[in-house]
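Excluded from the complex is one protein chain; the other protein chains are retained at their positions.
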């Protein structure tokens, strides 16, 4: 009888510990996000939000622009790579090898990718820091995600889509292009949104590629000019990199507040993209579930 | 023969007329040699998945404008056989075929392009296979694949195909809604309409009603009987009654072999092979 009571006590203690651990972790995490957002917006001033050399507006724009370029780059290579893995590659040695490469790429430290980008896109092309090089570096980081999302999406489609289309005399590519890709478009979109979330926060890969300065003129729309906001071959500091720069280089009197505000803006950006991706995939699951 | 030429000409490009006539002449010669018109002429067909032989020395002639039913217990090769007729087996790794299948006189493995063959030999599957597109886009898929993009032409084809498949009245008001919202029976008839829209001369049906309720099954069977006026139909079925109700000829498969192939009435009343009798009387299967 005694041993049963002991067992029960042990069980209760362990259960309590697990609950406490989980509660601690969750509270800590929620508090973290809340703190960053609240203190950031608390310190925010109107001048910070301006699109002037002292405001965060330019960096905000650079962040969005760089991530957009990165997404385009990783979509036009990552989606085909995912199609290759799911549809064209012979299952076996080749796919195993490619998949291992994808995983390695996904686990590479971003600073290593940044160094590679520096070497390949800056040193070897002989150019100065530029947004385009930065976006290519970020696209290397998001490439594995886009690839595996595409592959999974294609694999999860019901086989009847493939059968139906091939049975009508469509070629493999017609089947992919006209039926399979449209059917997994929402899933790929979700993956891209997730990738964007990762891109927003990237800093280490941009230190040696996109540069830490921004000098743009919002009245200059000549795309070849280095001060045109839309010229991708100009240096451009992103919000994440700005936080890093502000930690030591007290360029501005309000560096502390500016970094806090940048963190808050980044956090809102990342959280809202991540929620959007989650909502989208939840809707897809619901829709798919309803049809089966 | 006239029937054959019109279907062959497909969407009738005037420039292609001469070419058509040439082939028609050749078809004609073959038809002359054989007084009955056969859509498929299978000679000594063997099929292997890697090392295992799934079909053994199948020879049969499938007659035009008839319904030919393929029956037999699961795993007997009837589904494999029907998939060979429009070369859907090409997609399965390790599958290879020896022997000959003539489709309208041409060897489907040597003389006919696999895509063009599937334009002419449509297929309806066990599970309805609608695409996640609108009803209209589903039906228009085949013609689009074949290079038709004129909206008017597509609309005509869609309406005609849906009418032929007896579902125009149900679907004319939901042409632009998702096909995935239809019921199982509607989806299957939509798939038949989609097959018809590709203007085939043969429709292969691989247990088309096994996932459907009795009323939907009835509708599909009626449809098949109607369609055989214009098309050759080959149907794989699990149900002896279905084979009996709709088919003209029945083929009985067992363990990859074609044991008996005869007129349906003859087969069901007076089977020549004892195994056939055992199967159709329900003693195994």
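By letter and in written order, the chains are A and B; residue numbering begins at 1 in each of them.
Just so we're on the same page, a residue touches a chain if its C-beta (ideal position, glycine included) is under 8 Å from a C-beta of that chain, and two chains touch if they have at least 3 such contacts.
Please note the rule applied: contacts and distances are computed from a predicted model.
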> The complex lacks one chain in this depiction; which UniProt name from "Phosphate transport system permease protein", "3-oxoacyl-[acyl-carrier-protein] reductase", "Manganese catalase family protein" or "ATPase component (GlnQ)" does that chain carry?
Replying inline: "Phosphate transport system permease protein"
> Quick one: which of A:52, A:104 or A:225 touches the chain that's been left out?
Replying inline: A:104
> Of A:56, A:204 or A:228, which residue touches the hidden chain?
Replying inline: A:204
> What chain B residues would touch the chain not displayed?
Replying inline: 9-11, 13, 15-16, 19-20, 113, 115-116, 119, 145-148
> Of the residues in chain A, which ones touch the absent chain?
Replying inline: 7-8, 10-11, 14-15, 17-22, 24-26, 28-30, 32-33, 35-36, 77-78, 80-81, 83-85, 87-89, 97-98, 100-113, 115-116, 118-120, 123, 140, 143, 147-148, 170-174, 176-177, 194, 197-198, 200-204, 207-208, 240-241, 243-244, 247, 256, 259-260, 263, 266-267, 270-271, 273-275, 278
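Throughout what follows, only the chains that are shown with their structure count from here on.
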>> Which stretch or stretches of chain A touch chain B in the complex?
In response: 160-161, 163-171, 174, 178-179, 182-183, 291
> What residues of chain B sit close enough to touch chain A in their complex?
Replying inline: 86, 88, 91, 115-119, 122-123, 125, 127-133, 141-142, 144-146, 180, 191, 194-195, 198
